[in-house]
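Note that one protein chain of the assembly has been removed; the remaining protein chains are unaltered in position.
Now for chain A:
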Amino acid sequence: MKCIITIELGTNGVRVFAFNLSGRVIGSMKGYFPTFHTEPDHSEQDPEQIFITTLYVLKNLLNEFIHPKKYEVACICFSASMHSVLAVDKNGNPLGNAITWADNRAKKEAQELRYSELGKKLYAATGTPIHPMSPVVKIAWMKNRDKERFRLASKFLSIKSYIIHQLTGEYNIDYSLASATGLLNIHTVAWEADALQYAGITSTRLPDVVPVFTSAGKLKKAYQQSLRLPSGTKILLGSSDGCLATLGDGVKGVGKATITIEDSGAVRVMGPTVLKDEQMRFFNYLLTDDCYVSGGPTNNGGNILEWFSRQFGEFTNPFDMENSLQQLIEEASKVPRGSDGLLFLPYLLGERAPIWNANARGMYFGLNIKHERKHFIRATIEGILYEIYSIGKTLGEQRNIKSLSVNGSFGTIPFCTQMIADMFNKPVRVRQQYHSVSFGAYLLSATEMGIYKSLDEAAQTVELPDVFKPNKQHHAVYADYFSIYEKLSIKLADEFEAISSLQQKYAVTDAPVKKSKTGSKSR
C-alpha cells in the first residue's frame, strides 16, 4: 500500500500527516518550536531547531504509523508559512535565526516603500502587499541595518528552502512561496529586476524558482537510513500554507471563497486572474502558471479571544485554555445577536487587510449601564468576525462570492461558523476534524502522481458535508451594527496613530532578554 506524507512548517511548529492514496488520514503528529522575541519588533525562529523537530516528528510518525503496517511512502510533500527569510553563508550554514512573517523590524522601510511610486509598481508586479512581513523589505532592512550579515549572505532562503536543502542538498523555492517574497514578478514568473535592485541583491542570491510540482532532489543517504526510506522516495516541493488551505477546501472555481481563522485569519479566492487594487489591500500569490490565490489577511483572529480568556476567563484547571474558551462561547451564546449594541474593534495587534494600519488599536464601543461581562465576550467574538466580513466585503467588490467554506481552529467552532454565515448572508461549508493545509498538500501530491488529471479535478472532489445556512433576520441585525463598525475602523485613523505613539512614548521597556549561554562558552 502506498501513502503520501505531508509536512507543514507552520508558525508554531511542524505538523506531519500521512494519507492513503484516496485521501484518508492514516496518522498525524506535531512538534512545537519556539519563536524568539529578542527585541520588541523581532520575531525569529531557530532553523536548526525547526530542522531537528521536523526530522524527529517525521521519524516518529514513520515508526508509529507507516513502517509497522508496511506502507510504501510514495511522496513527501511540503508546505510552509509565507514570508520567512533566512540568510545562509557560502557553505549553506545559517547566519543567525530565520526571520518570520510576524517580524516587524522593517516597518520603516515598508512605510517608505508603500507610499512611493516604486512601491505601487512593485505591488502590481509582485502581488505582495508592501508590509514589514514581506521578504523584500526584510532583505532591504538587512542591507541597511545588518550590513555584516548582508555581506556574508550567499543566499536568502525561506525556512522551507533551508529544510529541504538539509534533506536533499538542493536550493529551490516554489512559485507560491516565491510569490510571497515581494521579489517575484507574478506575471512573468521571474525575479523582478526593480525588486532585486531595491533589496540590493542579484538573483544568484535567491534559490531557483520552480513549479510546486517539482521534485526537490534525492533524500541524502544518512536520512534514508535514519528514516528507513528508500532512495527513490519523492520529495515534492509543494506550496505555501495559504495556497494549500484554499486548494484543500476545494475553492478552485467561480464564486467560491474560503475563510481561514486560526490565531490570525484570511479570506481567499482562487482563479486565473489577479485582483487589482489601487489601495493595495489584497495579495495575489501564484499557485501554478494559470492560477492565483488572492485575498486579504488579518492579524486578529482566535488569538484575540485567547487574550480575552487569559485576562477575564475562568480557569477551573490550570492552563486549561480549551475549557475556558468553551465557557466563554457558552456565555456568549446567551447574549442577543449584536451584543445589545456593544461593538468591538479587534485591532490588538494592529491590522493588515483591509485597513493596513499597524497603529490600529482595539476598542469597545457603545457601552451602556446594562452591559455585563457576557456582552463583552460576545462583542469580542462578533468584532473578530466583523473584521473577517469586512475583508470579504472588499473582495466581493471584485469577485462575486456565492459560497463560502471555513477552516481553522477558531473559524470551525460551530458558534463562529454560524455567525459567519449570518454576517455574510451566505451558506458556509465546513468539515469538522479536518486539516485544510495538509489536505491541500495531499491533493497536490495526488495530482502530481496522476491520481487526478489536474488541480481543478482534484479540487472538485473535495466534499465539505456540514452546511451552515444563513438566517436573514440575524443578517439584518449584524448588517446594521456592521455599518457602525466599518465607519469606526476608518474614522479613528488619527486617534489610532495618536494613541499608538503615546503607547510607544510611555512604554516601560522590558528587561533585556538573556542570551543563551551555550555557544558563547569557551573552553
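Quick note on the criterion: a residue touches a chain if its C-beta (ideal position, glycine included) is under 8 Å from a C-beta of that chain, and two chains touch if they have at least 3 such contacts; residues count from 1.
The rule we apply is simple: contacts and distances are computed from a predicted model.
Of "Helix-turn-helix domain-containing protein", "GntR family transcriptional regulator", "ABC transporter permease" or "Peptide/nickel transport system ATP-binding protein", only "Helix-turn-helix domain-containing protein" is the UniProt protein name of the chain excluded from the display. Annotation: of A:G92, A:G217, A:G362 or A:G396, A:G92 touches the absent chain (contact as defined above).
Checked against the full complex, the candidates A:V57, A:M423 or A:L443 give a single residue touching the omitted chain, namely A:V57. In the complete complex, the residue from A:G31, A:G242, A:G265 or A:G383 that touches the missing chain is A:G31.
Across the interface with the omitted chain, chain A contributes residues 13, 29-32, 34, 46, 48-49, 51-53, 55-57, 59, 90-93, 220-227, 309-310, 313, 315, 318-319, 321, 324, 513-514, 516-519, 521, 523.
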